[in-house]
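This is the structure I want to talk about, given as structure tokens.
The complex is shown incomplete by one protein chain, all other protein chains being positioned as in the whole.
In order of appearance the chains are A, B and C, and numbering begins at 1 in each one.
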Amino acid sequence: MANTWGKRVTLSIFGESHGPAIGIVIGGLPAGVELDFAFIQAQMQRRAPGRENTTPRKETDELRILSGLYNGKTTGVPLCAVIDNTDVKSGDYDTTVLRPGHADWPAFIKYNGHADMRGGGHFSGRLTAPLVFAGAIAQQILQKEKIVIKAQITQCGDVETAKNDGDSVGGVVECVAEGVPAGLGEPFFCGMESCIASLLFSIPAVKGVEFGGGFALAGMRGSSANDALTVENGQITAKTNHAGGIQGGITTGMPLVVRAAFKPTPTISLPQETVETADMSNVTHAFRGRHDPCIVLRAAVVVEAVVALAILEVIL
Amino acid sequence: MANTWGKRVTLSIFGESHGPAIGIVIGGLPAGVELDFAFIQAQMQRRAPGRENTTPRKETDELRILSGLYNGKTTGVPLCAVIDNTDVKSGDYDTTVLRPGHADWPAFIKYNGHADMRGGGHFSGRLTAPLVFAGAIAQQILQKEKIVIKAQITQCGDVETAKNDGDSVGGVVECVAEGVPAGLGEPFFCGMESCIASLLFSIPAVKGVEFGGGFALAGMRGSSANDALTVENGQITAKTNHAGGIQGGITTGMPLVVRAAFKPTPTISLPQETVETADMSNVTHAFRGRHDPCIVLRAAVVVEAVVALAILEVIL
Amino acid sequence: MANTWGKRVTLSIFGESHGPAIGIVIGGLPAGVELDFAFIQAQMQRRAPGRENTTPRKETDELRILSGLYNGKTTGVPLCAVIDNTDVKSGDYDTTVLRPGHADWPAFIKYNGHADMRGGGHFSGRLTAPLVFAGAIAQQILQKEKIVIKAQITQCGDVETAKNDGDSVGGVVECVAEGVPAGLGEPFFCGMESCIASLLFSIPAVKGVEFGGGFALAGMRGSSANDALTVENGQITAKTNHAGGIQGGITTGMPLVVRAAFKPTPTISLPQETVETADMSNVTHAFRGRHDPCIVLRAAVVVEAVVALAILEVIL
Partner (left out) sequence: MANTWGKRVTLSIFGESHGPAIGIVIGGLPAGVELDFAFIQAQMQRRAPGRENTTPRKETDELRILSGLYNGKTTGVPLCAVIDNTDVKSGDYDTTVLRPGHADWPAFIKYNGHADMRGGGHFSGRLTAPLVFAGAIAQQILQKEKIVIKAQITQCGDVETAKNDGDSVGGVVECVAEGVPAGLGEPFFCGMESCIASLLFSIPAVKGVEFGGGFALAGMRGSSANDALTVENGQITAKTNHAGGIQGGITTGMPLVVRAAFKPTPTISLPQETVETADMSNVTHAFRGRHDPCIVLRAAVVVEAVVALAILEVIL
């Protein structure tokens, strides 16, 4: 199975949380795009830890661009961006004890113990930083086409209370893309929903994705769920948007609406029943380290990023 | 954008509801698999209309296999299966009036009016018949590996009541795959959830997908959502399965659990506000034709099929 | 490994020489293209056997289009075309004796004896008929963009003499595409040469591919091999075309020139040393059946087809 994404805009993500660096190679960007580093930095800041109720790890997230940029503009060939790993305290992590709710367990089996799982390794949420970088470029390109993408938290547990208990909470992020033209996506396998969902489920901790009315539509009747159509200024439009801007995998021109459910941060301070792989024994373990009581607070911009990348993929 | 799916098991679906035929080309099947046509037929029968509360259109769904089969066994080269379209009553359909809730609207724009949208055209649920065929082969191959996949309806509206009103209902299908080995899938873009979701959202009417605890996890705390791990008979296992058998995109060896939300059948008999594209006028229209008051009744086997195909893709 | 080709224009080829039918699914075609069946038929006729010095097998090559065509125009969804296998004389073929120079040997091993190798099975040159069909559509679309693709035989053995001996000859086909715009293709892996070569080597019997000066360039000096550049009417052009219209994988706007070397038809009437797989014995065998003393005579149009498909893939 491949580790890349995309046919026009191609993404190759790399890096482990406590290795030398993480990064991404982005192929297929148009040439001559002057990168808006203020916007990029602002987006990356939204994801960065160190704010209230996020992990105290200081990720300066200082990006170095190794290729694909010349005189501040994209050259049209693959752009590689690297973030060096600094402020790493590997000693904080007990890598032979599997952390419940993490990828530790299947990764231990899949890689025969060879994966560098310190800090979650390649499965760390830290790997979403390069995605946010790529997404910010995509958003910038789409903004020129009057496509604006915004994500916000629509559901979130009580972070303070959970934090005090050494526990964590989850939540839901909703993303709306305005200005997406009608007719994007292909029927069946390359539908817009398939394309977006494949990227959203790439974000660690996402366990559910729904478009428009989503799961609530399952409880509705057709007469209510169908969006009535009407002609406005010579353009077909809909009176409601239960479809979330996508019918049969194809965009309708209405706002594209998608929600992603995030499970609670799996790393908590409370003792948990788990397995010590060194001797395959059952243990009750309290994990140390720096944790986010609620990753959802940092996740909205990641959702925004991947929705932008998915739209760029089909629009180029 | 491409119209194919898969890197090892490749799927190319084709056909329009009222064209000469629909079908599928399946590449990457191992050679020498003796097809179990009784099982294939049973699966296709579960999807077929004509049973109580399904559309009265008689789809005999008689498959003709054009290639890739010799002496009842797969040859290892692409297998093409075709189902001729019979019992087609195109006169029943008013194709210039857009059916709310269908792909008619975006397809009209995307294809500049060239698409053959009679009966939903290429977007018709009828196109899931070849998927069920392919899925049945996948299931048969996986059963030899002790992987058993079963889908069932876990939520459904009151079909009879809705039918009497000329209306329709939606529902939720849950699919469980038992026996899936640990370690399948790749981190990020080719995770097991991404792979399955991309196929599930290819099924017409699916508007939401969740794994394990899914959206409910967003309201839980980490201490409850995390699956406690334990060693049993020398094997790592989990005491609960909120992860739905997948962590970080990689299978854990626990049962893989996924749910898909189906919106209500968009085609209903009640009058609806919509657009007549012939003169771009607003109309209120009651659509004739043969309708399913609840496609969920036929959808479980389709979910089963695509989950099987996704697992086959990563296990081969 | 996959059995499909392309990211925008997708091709799925299927069928065995003596099975029910052969065919192709073409995805990614634009909607609204009125197919020029006179041109398609003329191209397929160029490939068809039955002319002087080609195999006497009567392939009527009657195409049936199962999808993607409505009122004579493409609908924009996958187009499936099928050619039924008729005039098949399987009794003519001894399928347990491996035919030297054919795929019989590796296919016997790869598919554990399950492949239907009658008449060459899926490896038969007959499978190029659907490619010619797809190529003719591509050529028609490209002609609107003033891109004209013509292939001709530039080297061929003495067919008559070889035929009289029960032997066969090979040859070289050169294809020139005029009007290809500059700037197509991507550096490295998706260069225009890589794209075209991957399709040309898909044609049975092709054992060499070269662009522009090709192998002869290996014996030249830079001062002669480099194409001097000049400005003509404000456009950059070259005084010679040793590059064959491609530099660094990117088209230059000069005529694209490519040559494919075809080995002699492997099926000959002369006795050959080979292996009887029924008892794994060494035998000397004279193969019966209907043979082409020179497939090159029918191959030019196939080369034309795949070059057109490769250009369409990068230009859409």
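Throughout what follows, contacts are C-beta pairs under 8 Å (C-beta built on N, C-alpha and C of every residue); 3 or more make two chains touch, one makes a residue touch a chain.
Source: prediction; values computed, not measured.
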From the listed residues C:G23, C:P49, C:G76 or C:G170, report the one that touches the chain absent from this view.
-> C:G170
Against the chain that's been left off, what residues of subunit B make contact? List them.
-> 7-8, 27, 77, 186-187
Touching the hidden chain in the full complex, which residues of subunit C are there? Just list them.
-> 1-5, 7, 11, 13, 98, 100-110, 122-123, 127, 155, 157, 162, 165, 167-172, 182-191, 193-195, 197-199, 201-202, 204, 206-215, 217-223, 225-231, 234, 236, 238-239, 242-244, 246-253, 261-268, 270, 272-275, 277, 280-282, 296, 313-314
Using the touch rule from the top, list residues of subunit A that touch the missing partner.
-> 1-4, 6-8, 10, 12-16, 19-23, 25, 27-28, 31-32, 64-70, 73-80, 82, 110-112, 114-116, 121-122
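Here, only the chains that are shown with their structure count from here on.
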Chains in contact with subunit A and with subunit B: which ones?
-> C
Pick the chain whose C-alpha centre of mass, unweighted, sits closest to the average of all protein C-alpha coordinates shown.
-> B
Per the C-alpha means, the centres of subunit B and subunit C lie apart by a whole-Å value of 36
So which stretches of subunit A touch two or more other chains?
-> 7, 186-187
